[in-house]
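First the structure, in the form of structure tokens, and then the observations on it.
A protein chain is absent from this complex, but the other protein chains hold their places.
Take a look at chain A:
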Amino acid sequence: MKLKNIEIRDVRQMNGLTRMEWTELSAMLSKDKDDEMELKCPILF
């Protein structure tokens, strides 16, 4: 995955980038579990 050398200053610049939709994105996140945090109580249910 290569990010173009661009710092976004205007949303029109997004048009030149590759877009990843949620289905693909969630699969990527579930592998990395980057969004997890340590919780006071374990997750029940």
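One rule holds for everything that comes next: a contact is a pair of C-beta atoms (placed from the backbone, for glycine too) under 8 Å apart; a residue touches a chain by one contact, two chains touch by 3 or more; residues count from 1.
Rule of thumb we're sticking to: contacts and distances are computed from a predicted model.
Per UniProt, the protein behind the absent chain is "Lipid A biosynthesis acyltransferase"; the candidates were "Carbohydrate ABC transporter membrane protein 1 (CUT1 family)", "Peptide/nickel transport system permease protein", "2-oxoacid:acceptor oxidoreductase family protein" or "Lipid A biosynthesis acyltransferase".
If you put the missing chain back, the residues of chain A touching it would be 1-4, 8-11, 14, 17-23, 25-26, 29-30, 32, 34-45.
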